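The next block holds one structure in the form of structure tokens; read it before the comments.
Yeah, one chain of the complex is gone here, protein chain that is, but the others are all in their spots.
Going by the order they are written in, the chains are A, B and C; count residues from 1 in each one.
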Amino acid sequence: MILQLLAPAVLIGIATSGILLATPYLYAALGEMFGQISGVLNLGVEGIMLVAAFAAYYVVYSSGNLIAGLAVAIVVGALMGLLMAFISITLKAEQGISGIGVYLFGLGLSDLLFRVTIGTPTPVNGFPSLQIPFLSDLPVLGPVLFSQNILVYGAFLFVPFSWFALNKTTIGLKIRAVGQTPEAADSLGISVAGVRYLTVTFGGAMAGIAGASLSIALLNIFQQNLTSGLGFIAVALVYFGGWRPLRIMLGALLFSMVSALQLWIQTLGLGLPSDIAGMLPYVLTIIALIFAARQIVTQPTALTKPFERGE
Amino acid sequence: MIQSVELKNITKRFPGVLANDHINLRVNAGEIVALLGENGAGKSTLMKILYGMYRPDEGEICINDQAVTISSPNDALRQGIGMIHQHFQLVPGFTVVENVALGLKSSRGPLTDLDVVSRRMLELAKQYGLQVDPSAYVWQLAVGQQQRVEIIKALYRNASLLILDEPTAVLTPNEVDEFFNILRRLRENGHALIFISHKLQEVMAISDRVTVLRGGRVVGEVATRDTTKQELAQMMVGRQVITRWEKQAAQETEPILRVQNLTVLGDKNLPAVKNLSLHVCPGEILGIAGVSGNGQRELAEAIAGLRRATTGSITSEGREIANHSPAHIIHSNIAFIPEERMLMGVVREFSVAQNAILETHDQLPYSRYTFFNFSAVNQTAARLVNDFEVKTPSLETPIKVLSGGNIQKLILARELERAPRFLLAAQPTRGVDIGATEYIHRRLIEQRARGTAILLISEDLEEVIALSDRVAVMYEGEIVGVLPPTTPVEELGLYMAGAKRA
Amino acid sequence: APTAQPTAAPAQPTPASAQPTTASGGATKPFRVALLMPSAKNDLSFSQSMYDALVNVQNEMGKDKFEFVYSENMFNVSDAAAAIRDYANKGYDLIIGHGSQYGASLADIAPDFPNQSFAWGTAVDTFESKGIKNIFAYTVASDQGGYVEGVMAAALSKSGTVGYIGPLPVGDGKLTGDGFVAGAKATKPDIKAQTVFVNSFSDVAAASQAAQTQIASGADALAGTSQNMVGAVSVAKDKNVLWFGNDVDQSSLAPNIVVSSQVYDWTLAIKGIMNNIAQGKRGGEVFTLTLENGGLRMVNNPAFKLPDDVKALQDNTIKGIIDGSIKTGVQ
Partner (left out) sequence: MNRFDPRQYNFILVPLVAGSLALLVGAVIIWLLGANPVEAYIAMLEGAVGSPNAIADSLVKSGPILFVAIGICIAYRGGVINIGGEGQLVMGALGTTAVVLTFRELPSIILIPLALAVGFAAGGFWAAIAGFLKAQFKVNEVLSTVMLNAIAVLFMNYLLHGVLMDPTELDNAIHIPQTERFVLTADLPRLIPTRLHAGILLGVIVAFLVYILLWRTTIGYRIRAVGYNVIASEYAGINVGRYQILAIALSGALAGLGGAVEVLGVNHRLFTDGSATGFTGNAGFNGIVAALFGGLHPLGAIPASFLFGALLTGANSMQRTVQVPSAFVTMLDGLVVIFVVSSQIWAKRRATRRAIAEPLVQDPTATTIQSDITPS
């Protein structure tokens, strides 16, 4: 059984679909990471992704303009992020629960809008794959790595970008400070709320791209609950990766590859019942969380704690 | 550059409290003004107003005789006001230079310029004697060094007025001396300083003028050279305060607590207590002196059962308690006054009565078959509140509303109620004003007289000397000397700094 | 136990419209139907197949003769039961619980409304054995369509591998898959026919990943059931792999690659039920859609150029299933 899974075709297959599905995870998880590092847990990513996925899909459906679709997804995602920021930062609501509210709201809203505007799932032409000259001609690696659509490349470029932004810029310094010791940042005149608004809104915009990557790049369709829990996994990946971009990327790849793996196990007729195989990614995530939880040093200690001066 | 800062008629109300009541205060360049007062007198509130963290209800702030509005720490920094809080405002996961650079405009636009900051920082450090490694992580630094980082942060931002809120509470005598040297150098350079402390000898040593607050009002203003410690205490509390205690000499008998060859790992998984041995006899106070971070906390936690002992033994009345559960240890007649009362000593949201039975709630008469007997609980709580003069509106009041001194009294009452054979008191008076400190000291001395063995861990050398029968100095996880309390402070300081061992 | 009996409800005031209405026209009152669906009415799948059937009937009979209302996304039985009772109180002539989970609630409620009819599916139990007389059941032999698709897929496949993607290994999704594999094997005994279930009716990304897996493992003709298959179709379209749809005609999703779809036409069941009611029989009958009775149809995509030999094979297979000479082997 193991041997069959180690066949080159299978490994390449797993890698290919792993890289594709890692795309929405990367945008959503890295965006969420910024919010969490600054101290805000946004559990509403799933809802934001849904609304943005619909928005992008709708624009592309009605105009065919992919760039406009992506831009609208970003704006819509940012607005939803802003809503989440307002609830959790200004109104200091319990973040785990307000996230569920945003999720339900997004789930309902996206479906509602879809129903009143388009109604039935209709495919659109999404981002075409973009062959990178020369590199895409490489044997094996070429098709896997260098003939994807632009959003896939973008997702992987977002990884070093995030690392750089966090560790090499002044705003990165502020974000980390605000999530670890908001009082310290506050005493230096840094607006804790301001930084958090920024990161959560940015995270929303990224969740917007994540949604768009599904509806106008990977699946090229919209349907009720298109994301099916993807956003929640993205949130888990942030913990999994211990708030570090590279590890989050590894987590995203691992998760999406294990999802592919369990489908391969079925495809090859290896006799593991589909539901049991389907548990693999979740069980794996829990196991990984056990290890991630040990990395206390990087943990944003103020995560989920609203900041109040003088207490 | 600030020539003078003047607070005029500042009033600040909190729900139910008049924290500042028409306060006037002036400080000039090249001058250190000390602010004195009991706990809750309004010192920190006044300073937070000056630093823009609170808005005053009335009154105004003048800098160089010009009225200014300071509505955020940012404004304060812009005006040249810096504040060093009692609880350091540092990001522990950052390096020193990152902490300094935080929030500054960078010379490289959106990118950090840590090299530039690091260079300028070292210049400043040299000028004022504030040596610290820019690339070290803050969590790795000793408290005294962290404080230097705080000062550097303020100076880097061109602060010419520095507010120092209880800066010495966590320093050793030697560190205090160094710290005062830094303050003097700042004063010579034309900085203005406001200094808050509960320790009168420090006020006498460093300040030029003293302002005393009581109940939110200014009750006295004197030049330091025209006053004495006794007079200041009188102003603050309204009576004389005892700082020296007469007590019977302790008997050397069979010890109650015996620690042998104990090794305990710290948070970073390195040995924090190394092969340490000590014993405490009935009717004796053993004081542990030492700079914080030398293993005192880990020692206390190991005795309390909160931290594993990797080797060695801890016995109480001959029975092994090392690596037993906290519950087991509590039931072996051992009591604790933990270091951080708000964090460890009480459940802030619980009422006074509920906190009074924190360890004994599952015992008769407070509960039977897991069901509470509320009248028994309230009876005991009422008696403790009464006996220990805990000022509280009611037994139902959430304890977080009480003052630190009163919370400390309740903890003391609760622990002594259990008639312990051994009491571990860690920092029992940290941040507590002199009135309450005197009260707590008296209770400890009384308990000693009843034959309880007491292990006193304190960074306040004065306190250790005043209460202990023997003083053990801890340095880097070891006891480097057990000395009589009559040992000169300077010599103790040498032991504490690791420069000398017995 | 106190609850051994179905609720002894006080006789519900019988609504006016519960007077036997004739379905075949002539009467002044329209025939009124209420439909509860587990997902959305336009899910391109199970729910839509019933919704479309009602629209068909309405178009045929006219809005004045046939009225219907619906509740979507009613999978939750507690919600559905409330809705069923509400519709019954409002006097609908026929209340359809389009999902096998509604059976218990119908059996609970139906006896209180003896002058109205209820129907549910896919199921074969009308509760007549429990003395309930006003419940119909309906089901579908989707293995037949799956078989036809398997035959065609095998015939069209160049790689020698075909695949089926299902939601859960249950219900009509499983039947179709079993039929598909049987049909493919019957056509080319050495063909590889692989099935994958994605454990969800709604996870589009998972369906798309499953299609990628199938294609990467060599499949060049795929079939699938459930609303999330739009994700699989999208991948198939990208990779130019043939697709066979189920439940409804899916040609519109990808005109270039959709070969054929197995369409459930519940019109047959609806009309059968209405006829029964017109004759005064309010329940007790089971309707099964088959290729034979026309409730199941293979709808070929006009835009796809189906080779003549495959078309002939399709026709023969359908004929064989209808006359019983071909058995799907499923059951």
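The working rule: contacts are C-beta pairs under 8 Å (C-beta built on N, C-alpha and C of every residue); 3 or more make two chains touch, one makes a residue touch a chain.
Because the structure is predicted, anything quoted here is derived from the model rather than measured.
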- Item | Shown chains touched by the chain that is not drawn here | A, B, C
- Of the residues C:V33, C:M50, C:A110 or C:A123, which one touches the chain left out of the display? C:A123
- Item | Residues of subunit B (touch criterion as defined above) contacting the omitted chain | 15-18, 38-41, 214-216, 304, 306, 325-331, 336, 338, 340-351, 353-354, 358-359, 361-362, 367, 370-372, 374, 377-378, 391-394, 396-398, 401-408, 430-433, 435-436
- Note on the structure: Residue list for subunit A contacting the dropped chain reads 41, 43, 47, 87, 91-94, 96-98, 100-112, 114-116, 224, 229, 232, 235-236, 239, 273, 275-276, 278-279, 282-283, 285-286, 289-290, 293-294, 296
- In terms of residues, what is the contact footprint of the unshown chain on subunit C? 1-4, 7-10, 38, 40, 69-79, 81-83, 85-87, 89, 100-101, 103-104, 108, 122-125, 139, 143, 167-172, 174-175, 178, 199-202, 330-331
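The rule is short, and it goes like this: only the chains that are shown with their structure count from here on.
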- Task: Identify the chain whose mean C-alpha position lies nearest to the mean of all protein C-alpha atoms shown.
- Result: A
- What whole-Å value do you get for the distance between subunit A and subunit C if each is reduced to the mean of its CA atoms? 36
- Here the gap between subunit B and subunit C, centre to centre from mean Cα coordinates and rounded to Å, is 74
- Express in whole angstrom the distance between the two chain centres, defined as the mean CA positions of subunit A and subunit B. 45
- Message: By the touch rule stated above, which residues of subunit A touch at least two different other chains?
- Response: none
- Name the residues of subunit C that each touch 2 or more other chains. none
- In the complex formed with subunit B, which residues of subunit A make contact? 168-174, 176-177, 180-181, 183-190, 297-298, 309-310
- Interface residues, subunit B side, partner subunit A - complex: 48, 51, 53-54, 72-77, 83, 85, 87-94, 98-99, 101-106, 110-112, 153
- Message: Applying the document's contact rule, which stretches of subunit A touch subunit C when the two form their complex?
- Response: 9-10, 12-13, 16-17, 20-21, 24, 111, 115, 119-123, 214, 218-221, 223-230, 256, 259-260, 263-264, 266-269, 273-275, 278
